[in-house]
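Before anything else, here's the structure in question.
The complex appears here minus one protein chain, its other protein chains still in place.
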Amino acid sequence: MSAGEAYSEEVRRLFREAPAAGRAAGAGWVAAEATEPLTGTRVRWHLRSEGGVITDARYQVRGCPHTVAAAALAAAALKGLPIGAAAIDFAAIAQRLRAPAAKRGRFFVIQDALHAALLLFDAPSA
Amino acid sequence: MSAGEAYSEEVRRLFREAPAAGRAAGAGWVAAEATEPLTGTRVRWHLRSEGGVITDARYQVRGCPHTVAAAALAAAALKGLPIGAAAIDFAAIAQRLRAPAAKRGRFFVIQDALHAALLLFDAPSA
Amino acid sequence: MAGSGEAIPRIYLDNAATTPLDPQVRAAMLAALDACAGNASAMHAPGRRARERIEAARADVAALIRAPADSIVFTSGATESDNLAILGGARGNRARGRHLVSLRTEHRAVLDACQALEREGFAVTLLVPGPDGLLDPAALAAALTPKTTLVSVMLVNNETGVVQDIAALAAVCRARGVLVHVDAAQAAGRVPIDVGALDVDLISLSAHKVHGPVGVGALYVRRTPRPTLEPLQYGGGQEGGLRSGSLAAHQIAGMGEAFRLATADGERESARLQGLAERLWTLLEGLGGVHLNGHRTRRAPHIVNVSFEGVDGEALLLELEGLIVASGAACSAESGEPSYVLRALGRPDALAQASLRFSLGRFSTAADVEAAATRVRAGLTRLRGLAPP
Partner (left out) sequence: MAGSGEAIPRIYLDNAATTPLDPQVRAAMLAALDACAGNASAMHAPGRRARERIEAARADVAALIRAPADSIVFTSGATESDNLAILGGARGNRARGRHLVSLRTEHRAVLDACQALEREGFAVTLLVPGPDGLLDPAALAAALTPKTTLVSVMLVNNETGVVQDIAALAAVCRARGVLVHVDAAQAAGRVPIDVGALDVDLISLSAHKVHGPVGVGALYVRRTPRPTLEPLQYGGGQEGGLRSGSLAAHQIAGMGEAFRLATADGERESARLQGLAERLWTLLEGLGGVHLNGHRTRRAPHIVNVSFEGVDGEALLLELEGLIVASGAACSAESGEPSYVLRALGRPDALAQASLRFSLGRFSTAADVEAAATRVRAGLTRLRGLAPP
């Protein structure tokens, strides 16, 4: 398994460009994080909503190239989703990115952070 | 062990030239043979004497290069020896020819044939 | 006339010992050596190239025996392949039984591996072939016991060139669930090998008998049913765990190219060698008092093994210096042993040691054969003239 074979062109591009990566704060923004200590994978979502719909999504990630790529795809998919139904199909993302089985577990970290962030929208102050 | 290393220059020369090899018959000549069936070594001596002294010696040999060389040296040494004391020092020949231990046994065939031939001189008809 | 090796032009007719490297093989090795500066198991570009070269070679080796590429395990030579098959197969199936069957005329690598197993508590039956070198399948069948786990029989004998009827022998074993190993080091490139037709489990191959480099070989391991083998060495898990250790891409590339050439050219070359061998035997037979060793027709095309009456083997060899052939005489091998193969075929010691093995290869010519026969005639004449009547 070489680097060239281990990653699809799309994984390489998403990892390299990491579109919509970064942090954001301010009105309408929430942020939450999840961690998997064994591999050291960490993901922090920054989400913005307006009228119950996600209007912007940013992520910070310490993770393997597949994890970065999956977060980038998730961020793009989140925009426009209603908060209550902001479900991302990580199985489909894993397949699309040709992530080996061992990697798919890491996508739960992305998902856990996402759930934690979405919960903040539901908080009474919202 | 290569051919080059296995045989001294002298062995090679004596084997190649086989001086005094051949057969002879006639007045004063006797001939006798010895055989070692395992290796197929065969030696036949042709000796000529005059006045109790060996005046000529020829040999026929089927044997390894060391055996041919030893027979050649023995033939040269025999000339001029009194029949009663025609002893050849094969240990010395073996050493001179740098014959490996396994080969020295074959020199007994040369010696056995020689003894048999010398006995013929002693026969009543002589 | 015996001369010094330097003065007389050399004629190389010892291709059963080792074959001259083919220039195309040399080129393939150099290309791999220069391109694959990386470790085949590491994760970077030169490693990938090395791996690709290795897999191409694997396919080329497999093709010669009509096997799938993934049934080929690279080793350091047929000696290791024989040992991996025999030690590995016997140890890996120890629980099923501890009895092996082989032949007295096998290569030392097979016989010595069998002997090592005896020290480990295995029983080994070494069958004696007929005087023509052939093993009767019925004799093999009679030797098998319920405890037999492995049979090892070579396809082409390295001294006589005799070709066993492996398919018939293997059928006997298959019926009893016994693994069959075939040492085909001498067969590759000389006789057709078709694993499907042979229906055996393990086949040993060597590169340097096929104009490839010394120090690389392969073991064919049947895919299904896959025989259980205990590896000889561990660490890294290369070659499906059967042969750990960094793979030498340039060596393997050389073997691949050698086998590719042999496949491409096999039939035509076998016929050519056959013609040369027949001519050589005709010339030698004309000298009188000569005996062809091994079966007259069931033989590989590259070996002519002849016993000469009335001369000493070592003397003959020295007489023929410059003619590079193998001898049955004790002096011919480092081991200092006379040919145990010819003795097993019933040749008396004196005749066994007065034997020469002429073996042909890709670079052998009709002129070589004529010249060799001429030298043998001269040498034989002188030595026979030297001997008592």
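By written order: A, B and C. Residues from 1 in each chain.
The rule is simple: a contact is a pair of C-beta atoms (placed from the backbone, for glycine too) under 8 Å apart; a residue touches a chain by one contact, two chains touch by 3 or more.
Every value quoted in this text rests on a predicted model; they were computed, and no experiment measured them.
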item	value
Chain not shown: contacting residue from C:248, C:262, C:316 or C:369	C:248
Residue, one of C:69, C:171, C:232 or C:287, that touches the chain absent here	C:232
Absent-chain interface as seen on subunit C, which is shown	5, 10, 12, 14, 17-18, 20-21, 26, 29-30, 33-34, 37-46, 76-77, 79-80, 82-84, 87, 107-113, 115-116, 208, 213-216, 231-237, 244-251, 317, 324, 326-327, 331-335
Positions on subunit A contacted by the hidden chain, ascending	1, 3-4, 6-7, 12, 15-16, 18, 21, 33, 37-44, 60-65, 67-68, 102
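Here is the rule we use: only the chains that are shown with their structure count from here on.
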item	value
Whole-Å gap between the CA centroids of subunit A and subunit C	61
Subunit A and subunit B, separation of their C-alpha mean positions in angstrom	99
Junction residues of subunit C - those touching two or more other chains	none
Multi-partner residues of subunit B (each touching 2 or more other chains)	none
